[in-house]
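Reviewing the structure listed below.
Note that one protein chain is taken out, while the other chains of the complex remain in position.
Our next item is subunit A:
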C-alpha cells in the first residue's frame, strides 16, 4: 500500500508520548531524520522526535517556519479544530476522555441508559420476530 500520511510542512500530528500527550501540533520544519520543529497555538515552538508524533490526515497550507500569527491564521482557515473533532479518530479520543472523567453517579446513569436502550432494541426485535413468524 502506498503511504498517505507524509511528514511535511503543515502536517498536523498528535503527540502520543510525553509531557504534551494528546496535543495537536503542526510540523513547521524538519530538523533531521528523527526530529521536527513543531508548533501549536498555545505552546512555544520546539523540537520533537517523530517517535512521539502520530501523523493525522489533516494538512494545512503554511510556508516554512511561519510566524506564530500566520500559523494561527492558517489553522483557522483550514479549520483544523473542527475537522479533527469530526474525524473518527478525533471523536474516539473525545469519547475516551469523557468516559475516563465519569464519576460513579455518571456511570450509574450510563448503566440505566444502556439497559433502557437494550430494552428498546429487544422490543423492536420481538415485533420483527412476530411479523416473521406470522
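Convention: a contact is a pair of C-beta atoms (placed from the backbone, for glycine too) under 8 Å apart; a residue touches a chain by one contact, two chains touch by 3 or more; residues count from 1.
Keep in mind that, in the parts below, contacts and distances are computed from a predicted model.
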Identity of the absent chain, which is to be given by its UniProt protein name, from "DNA repair protein RAD51 homolog 3", "AP-3 complex subunit beta", "60S ribosomal protein L18a" or "NADH-ubiquinone oxidoreductase chain 4": "60S ribosomal protein L18a"
Absent-chain interface as seen on subunit A, which is shown: 1, 3, 5-9, 16-17, 21, 29-32, 37, 44-47, 50-51, 54-55, 63-65
